[in-house]
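Yeah, one chain of the complex is gone here, protein chain that is, but the others are all in their spots.
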Amino acid sequence: MNAKRTMITIENQELLKAVEGYCAQGYRLVQICCVKETEGLVLHYTFDKDYDLIDLSINIAEGDPVPSITTIYPCAFLYENEIHDLFGVPIQDINVDFKGLLYKVTVARPFNPAADPAARERS
Amino acid sequence: MAFFSMAGSTLANLFKKPATRLYPAVEPKCSAITRGHVAIEVNQCVFCGICGKKCPTGAIEVNREAKTWEIERLQCIACGNCCEACPKQCLSMDSAYSRPVTAKEKENAHEVARGA
Partner (left out) sequence: MSSVSPSKHTVIPFGPQHPVLPEPLHFDFVLEDEKIIDVIPSIGYVHRGLEILASKKEFTEFVYVAERICGICSFIHGMGYCEALEEIMHIEVPGRAQYLRVIWSELSRVHSHLLWLGLAADAFGFENLFMQAWRAREGVLDIIEETTGARVIFGACKIGGVRKDIDGDTLKRIADVLNNLQSDVQAVCDIFLKDSSVKHRLCGVGVLSREDAYALGAVGPMLRASGLAYDCRKLGYAAFSDINFSIVTETDGDCYARCSVRIREIYQSFDIIRQAIAKMPGGEVCAKFKGAPDGEALVRFEQPRGEVVYYVKANGTKFLSRFRARTPTFANIPAMMQVLKGANFADVPTIILTIDPCISCTER
């Protein structure tokens, strides 16, 4: 079958509006993924409807706050908590916030270690 | 709606042999290509070290100068990469599983060949 796969890059501020647009059109959330680049991080939000996939990516710098999409897709809380625990991205206003205790890791942000060695100790 | 539908097979099972084997008293059932453990014909080995480089877990250690070939059995995942890569075809996959051991030790191929 001819399933479409589109990858779009947008700005951090446009995220909530774009996600609301997809929800209104009937898309379901597939995954949220975080990739560590040499400079900063990229967050991928993937949506799907009738086998057509849309991947939204936003580029953020270290420590940039990102709004949570759980107001639109309540099931996104697990992905956002995981990204917060493993990469240290400060996602704000998650509906079910585990406050860093979803994965009880001994080293903070294991997939994106902080440059400062003192900050690597689990707070 | 069915009632007592298992009764027939339960009665039949009373008179059948068990479906399981008493391992380790009885050898396990395996096929011709079962990947059990890596075996080496060490007299044909030229100690080139390609198997050690291709091993995904780093279980094989080859020393070219000292002419030794060692494998850590507990690290080996029996994938068969080494057997495919060996230029002299001296590595093969044997179908018997490695026996349980009580210590993590490297197995030296020459010592095994001498019958240690």
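So that you can tell them apart, the chains are marked A and B in the order they are listed, and the count of residues begins at 1 in each.
Simple rule for what comes next: contacts are C-beta pairs under 8 Å (C-beta built on N, C-alpha and C of every residue); 3 or more make two chains touch, one makes a residue touch a chain.
The structure displayed is predicted, hence computed values, not measured ones.
Student: Spell out, residue by residue, where the missing chain touches subunit B.
Tutor: 1-3, 5-6, 9-10, 19, 29-35, 56-57, 77-80, 93
Student: In the complete complex, the non-displayed chain touches which residues of subunit A?
Tutor: Per the touch rule, subunit A residues meeting the hidden chain are 1, 3, 5, 7, 28-31, 33, 35-37, 44, 46, 51, 53, 55, 73-75, 77-78, 96, 102-105, 110-111.
Note that in this section only the chains that are shown with their structure count from here on.
Student: Just give me the whole-number Å value for how far the CA centre of subunit A lies from that of subunit B.
Tutor: 43
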